[in-house]
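Reviewing the structure listed below.
The complex appears here without one of its protein chains, the remainder shown in place.
Think of it as A, B and C in the order they're written, each chain with its own count starting at 1.
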């Protein structure tokens, strides 16, 4: 028997396959396509304090091997999540990781406070790629100090696992990763989307109503892997790799480079049952490689 | 007659199509495939003071809609360039832009000093994506102060057009673009490649001997366009757009977003005659759009 | 069945063999897929999402209405126009090749046996696609199908034979007057609506450009005719996950409806097509 389990702090996952926030709805949407109980865990769409309808349309653009999105954190809000979405998730036999964000540091704390009363949540993923309203819209996550502040304040009010999800739109990921680790993060997930844009050469208009959006999908995989590599060199807490993962080989690439688990994003759009396929193929990969435990490939990059 | 000409400072280009450094050799390699005299200009492979054999192999990896390279600035060195390569280029009826780099600020200046004596060069493109040996290998171009210093020192010793080529591996492009402009750059070209990597999940080895490399090709087009958009908002000198351009529509996208000219890189590998095709198609685009002068689309992004 | 109930139906993804692929005009193609499960579990208005390439470009699947379905023979057909890379690739597949199809997706046109004597279908261009399937179901339910079908120029008409064979009453328009009424199909509808149907016992089904459907909505409202429209938007996922396929809801406070999941069929009053 191949052992696919991995540990994020004291959170034991059946396997390293998590779903990426914003690409798997609140889980329910995928129940026709995936046996949700087979997943390592489900990371839900970013929750904010209040419900948000999101940005105007068009919000999505297809690009070469990728896509841009500017959904604008459309979500049901923390209250409705607890009443309408969480009960379904809580009944599943998988780990539930709730991704949260705020537009001020206090809002981050407030969202977690509200969720603390609810049952069935195993971990929080802190989305620091939100525009910081106070700082003119620059992402919180581009500043190590603010990243640390948010992490610390959340760690103070919860015993649940806290994962900080980093933005890639920065010169060096190391200081931010270190700041999150020092502030007590149990794990770091990386990366969120890369800022990009697209233009229609005929109408001369941006293809997204909000002009810029976030690039995801296989196009960014090499970039995500390099960020992971950099982070893995400086921190000791578990890393969760994200960015362009389409299949089990990609998962292995990320784990070898230093990820304990991974999140699957855009791939769910291309094939809603992809997570299940990947879990199967990961077992096959282990068999082919003569590995008993997938854990054994974590951080095993061979460098001369 | 459609007028495809554009001006970079007082340098008049027949058309906005330049070749990107490192992807078009020293021009000669492409003479079987492109009538070089039809090009807006040729940007040559980065020259350093001394010849360089470059990095160990493998140096290239194909990725989804892109490629990684870690050529390591292999080049013939400034001396051999002047004696062996420049004579061919100087005979052409197109603009010759010599891309240069150094591993210290002084080396940048030294390379330009050597080139100043040679005839047939219309402009320099300063590659600031080089690892700064003094600063532990961080790219020169990630620091506005050093970017400005290099630019200023070069401007002092030449009357030729100076184009500063920016790295995209930074949180915000605006400060660097502004620094280059203030330091006297005649134009800014952007962007160089994005740091990425790839791993072989079977051998567990990095796919590049040097582990990390630069991502180019259509995968990065949305990212390059966003950087161009940001730079266009803050500087007034001409911008040269680079990144993932494959066809005339892509050229139009970049020009509409703020580029006066563009450079074609990886596309030359896929189709060595692509630059000529693009120039033809650009005329057709103008006809279709009922535009007499391609200049008229520069910076004409329609935002509500 | 209400659209709500169909939302919980199982939708499948699997490899389907192409039984036939035909070019009907220079840019319009029809492909028939072998897929008995799908054929037995879909209703007109629903769509399928096809992975047209085996690589990451194009990355997204491409959505197509179910155009024609045979439960008995276990196949489904799509009708499509080549407009870009995905449809180009699709048009080049040949009999015997297999494609990964996801579906049925979305809700469907609602047919009410209780009050309907006729169903008025209004198609603009490729909006004709779902109406062959719908006509067959209307006929099965003994409801008279009436088709208004407008295109730019006569060569763009598709499937006129099939509709004629079924005995669908058909009203045609072309913008250039090369066949049928000269002008927009909406004008023809406005002209004819009083004659063709008993307003209390009919439903209007529309599929085409948003502007056409917006105008039709007004006509339907003015005549107190029920009207269902089938919408198209960009879609990354087709399963309600990406939130990329919204249209404005017709409500006081800004809100959106998602076409892949809450549609593609909407009652005209639910949505705001004005811009």
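In this text, contacts are C-beta pairs under 8 Å (C-beta built on N, C-alpha and C of every residue); 3 or more make two chains touch, one makes a residue touch a chain.
Everything numeric here is computed off the predicted structure, so don't read it as measured data.
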Which of B:69, B:151, B:167 or B:260 contacts the chain that the document leaves out: B:69
Candidates B:101, B:179 or B:246 - the one touching the absent chain: B:246
Residue ranges of chain A at the interface with the undisplayed chain: 64-65
Interface residues of chain B (partner: the chain not displayed): 23-25, 29-30, 32-33, 53-54, 57-62, 64-67, 69, 71, 74, 217-219, 246, 266, 268-273
In chain C, positions touching the absent partner: 53-58, 85, 89, 94
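Just so we're on the same page, only the chains that are shown with their structure count from here on.
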Far-end chain from chain B, centres as C-alpha averages: C
Cα-centroid distance, chain A relative to chain C, in whole angstrom: 36
Junction residues of chain A, two or more chains touched: 61, 64-66, 217-219
Chain C: positions in contact with at least two other chains: 56-57
